[in-house]
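Every protein chain of the complex appears in place save one, which is left out.
On to chain A.
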Amino acid sequence: MVNFIWLFFIVSGVIFAAVNGNIDTVTEAAFDGAKTGVTVSFGLISILVMWLGIMKIAEDAGLLKKLGILLGPIIRFLFPDVPKNHPAIGYIMSNMSANILGLGNAATPMGIKAMQELQKLNPDKDKASPAMCTLLAINTASITLIPTTLIAIRLNFNSANPAEIVGTTLFATIISTAAAILLDRYYRFVSSKPPKSKG
């Protein structure tokens, strides 16, 4: 599906520009996009370096394990194929906590770290495992408790009650997360005969 969307974006964009006589925009857009990709990646360096450092301290202190034990039942439900006490669990937990608190900056490195741990359990290194898909689903549905950025913008434009969207956002985020988990379950059910290996 990623292949399809990627191809569709490029091909339809180029054809549309050609038909409308502004093919010149395509070249500029392509290089612009490439530049953005590199800029964003480099922008991630500082965040990744800092948070991966802090997370390593948390891991060495046994904090991640504690977090994993505390919220174990939720994890076991969402990630049935990740062995108990696996390091991935602590990272998944901290990724989810950072997301819920709206600390987008901190959530990304923890999510990446969780993915790296899940990759160690993955038999086919090219293809996303069900656990990875679940983690991604939870992240894209993004359980948000406090939409900080939006509150700030609303405040900027003199809203009478900038935080009035907290409730509606919470509702929408819960519904979309539930939908993601349900569909994830469905795909797990139909698409895989889970290998019953105990890690």
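The definition used in the following text is that a contact is a pair of C-beta atoms (placed from the backbone, for glycine too) under 8 Å apart; a residue touches a chain by one contact, two chains touch by 3 or more; residues count from 1.
Basically, contacts and distances are computed from a predicted model.
Of the candidates "Cbb3-type cytochrome oxidase assembly protein CcoS", "Spore maturation protein", "Lipid II isoglutaminyl synthase (glutamine-hydrolyzing) subunit GatD" or "Sn-glycerol-3-phosphate transport system permease protein UgpE", the chain left out of this view carries the UniProt protein name "Spore maturation protein".
As for the chain not pictured, it touches chain A at residues 1-2, 5-6, 9-10, 12-14, 16-17, 20, 22, 25-26, 28-30, 32-34, 36-38, 40-42, 44-45, 48-63, 101-103, 106, 108-109, 111-112, 115-116, 119, 125-130, 132-133, 135-137, 139-142, 144, 146-151, 153-154, 157-173, 175-177, 179-180, 183-184, 187, 191.
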